[in-house]
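Omission of a single protein chain aside, the complex is shown with its protein chains in their original locations.
For chain A:
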């Protein structure tokens, strides 16, 4: 773990609730109940609270589920995702660990071999590289290498991808890294429903699951359906979701980029340029190629969007899968990847802004792709 980020974290994430409690006790209470109501009377929830609900519900449902990581207990998590869990479940099930990723990750893996269902929180996925051997060589492979005799029902979770103003060592996407490993399942939620449903599915899954959250999404509120509020709600791992239907082009994205893709689609529709279909991948592995292929066969055009690096990335994999599928013959234009710049993330705000895709870039690429034609 890097001390620098911790500082950044504690400074950049003030306790919204504490501030609110002073200025608006009524709203603060509503937030404490994790639900608030939007202008249309629907229920809204932040991604942070959705993750918190998922943890709380699964820990209540199954005694074997426990949470461990740096600062997850008394401090309520560096990003407050585990707020209130120590008080509710006690120190046997919410464990503050020493600053040793390979240590607590290895401990979590060993306890999963022994029948518990650990949720191993990394303060960010950047720090999990210290423990990647435990994740890739032990968690992912032991079921296979033991001849199916040893299960590893573990959830690894934490914020992934670029955050704001924390530079190269704290801003990178690990979707391609973990997405390449057989034995792991990898999910990447975008909104509150994704966050809750995928985390719950991950905890219930008998296989090791990597949950790639996004720090910049934690504080964002999204509507929650009646179904999503239920303690039985799960989002199936391995299935993408069509967030917006369209006819002219398919935009596939995961995590925070789904929001940009939707904005771009709306912008283009408002301008009368096209009707774009937006697919939220939700799962990186298994990858729901079927949904993408079906969409491409309908729209004949494809753009992928991600915050990760271009080379060997999620977009690259989608391109390859489309090339190898029957959807290839339906393409009217080459597939284009919109990705993070192929550089370590710079710190200076102006440079950082250039390093990642946003709504405008996506809209521009979509327009360009609409104007291209294979063989023309």
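Everything that follows uses one rule, which is that contacts are C-beta pairs under 8 Å (C-beta built on N, C-alpha and C of every residue); 3 or more make two chains touch, one makes a residue touch a chain; residues count from 1.
Rule of thumb we're sticking to: contacts and distances are computed from a predicted model.
**Student:** UniProt names the one chain left off this complex as which of "Dynactin subunit 6", "E2 ubiquitin-conjugating enzyme", "Prefoldin subunit 6" or "2-oxoisovalerate dehydrogenase subunit alpha"?
**Tutor:** "2-oxoisovalerate dehydrogenase subunit alpha"
**Student:** Kindly state which of the options A:37, A:144 or A:328 is in contact with the chain not pictured.
**Tutor:** Hidden-chain contact among the options goes to A:144.
**Student:** Among A:72, A:112, A:265 or A:303, which residue is in touch with the absent chain?
**Tutor:** Considering all chains, including the one not shown, the answer is A:112.
**Student:** Spell out, residue by residue, where the missing chain touches chain A.
**Tutor:** Residues of chain A in contact with the hidden chain: 74, 86, 91-92, 95-98, 100-116, 118, 130, 133-134, 137-138, 142-151, 182-183, 185, 206-207, 238, 286-287, 290.
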